[in-house]
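This part shows chain A:
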Amino acid sequence: MSDAPLLDVTGVGVTYGGYVALDDVSCRVVENSIHALIGPNGAGKTTLFNVVSGLVKPESGSLQFRERQYTGLRPDQILVMGIARNFQQVRLFPVLSVIENVMVGCHSRLPRTSFRDFVLGPLGRDKVDRLARERAAEMLDLVEYRGDTKAPPSQMTLVDQRRIEIARALASDPQLLLLDEPAAGMNPAEASQLSEIIRKIRGLGRTVLLVEHNTRMVFSLADEVTVLSAGKIIASGPPSAVKSDSAVVTAYLGNV
Partner candidate 1 sequence: MVFLQQLINGVMLGSTYALVAIGYSLIFGVLRLLHFAHGEVFMVGAFIGLGAVVYLHVGPLVALLCAAVGCALLGVVIEFVAFRPIRRRNGSLLAPIVSSLGVGLLLQEVATNLFGAEQTRFPPQFEGEMIRLGGLFVTSTQLFILGTSFVLMLAVHLFVSYTKYGMAMRASAESTDVARLLGINVDTVIVLTFAFASALGGVAGVLVGFAFSAISPFMGVSMSIKGVAIMLIGGLGSIYGAMVGGLILGVVEVMTVGYLASSYRDAFSFALLIIMLLVRPQGLFSGASAAKR
Partner candidate 2 sequence: MVVVNRNGFIVFHNNEVLAIDNVFMAAVAFLASRDTGIGVGMRKTMIAIGLSAVAMATPAYADVQIGVLMPTSGFAAGFGLEEQGSIDLFMKSYSDLGPAGKLKLVIYDTRGEPAQAISLTKKLIDSDKVTAIIGPYLSGESEAAFPVANRAATPIVTPSSAKPGIAAANRPWAFRFSSTTDKTDKALIEHWTKKQSKPIKNVVLFYDGKDAVSSSDGKTVMPAALKAANVNVLDAISFQTGDVDFSAQVTRAKALNPDGIVVTALFTEAGHLVSELRKQGMTQPIAAGVELSLDHKFIEIAGKASEGVLTAAEFNRDSSKPTVVQFVKDYEAATHHLPGNSSALMYDTLSLMRHCIMSTGVVGNSEADKVKIRDCWANMNGVEAPIAGAVTINKDGDGVRQPNFLVVRDGKFVVDP
């Protein structure tokens, strides 16, 4: 733990037009931890996710992953590096089946497509296609998805869709998994089941950065909590410390 953090965000700033979405945000995520990011609506949590995953380029500041500077890389390069995410609004591919959605997540971890892949892949005998299918099934199992894998995801419940999305993100074998409000719309039982899944993921040696509104879930699950308000970090530390921080209380009471 004395080592450098897995993810090191330093002094990141993002503005949309004149609106300051992130202002000098710094945040360190320690390897193999569950790190929660909380804050009122509009605090900039999703923007920070977008910056970390490469969808939004920061105007200032730097991003390091495993001590490697990666500011300015494309999203696909960032994923290959080991950062995967889900979406607050589920964004599964409607024309692909459940299993195919997860198989797409395997893309970067599959061997190069050869001519053989083209010829044999279609016949179902190719190892690339088989690998992807097996891995996808494994991931769906990990997130405890029990539904039909050949149906389109639109036929599934929202809870299942969130699970599929997490499986899809996991399929790329990420070191760091970014989860944006995975428990939104879940009842307490489902949320606690999800907590177990997240712990299981951490148990596999992965690190989870979590945005979540469900504070009960956050404080029972997270090793580390960072509080964001109006684009700024107002507190950071273990859950017990953050919970009693006066700035956090003010921010929540003042805004929620």
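Keep this in mind: a contact is a pair of C-beta atoms (placed from the backbone, for glycine too) under 8 Å apart; a residue touches a chain by one contact, two chains touch by 3 or more; residues count from 1.
How these were chosen: all candidates are chains of the complex that A comes from, given by their letters.
Not measured: the values here are computed from a predicted model.
**Q** If you had to name the candidate from 1 or 2 that touches chain A in this complex, which would it be?
**A** Spelled out: of the options 1 or 2, chain A touches 1.
**Q** Quick check: in the complex, which residue numbers of chain A touch candidate 1?
**A** On the chain A side, the touching residues are 53-55, 74-76, 79-80, 84-85, 87, 91, 93-97, 100, 103-105, 107-110, 113, 117-118, 121-124, 126, 128-129, 132, 152, 154, 168-169, 172.
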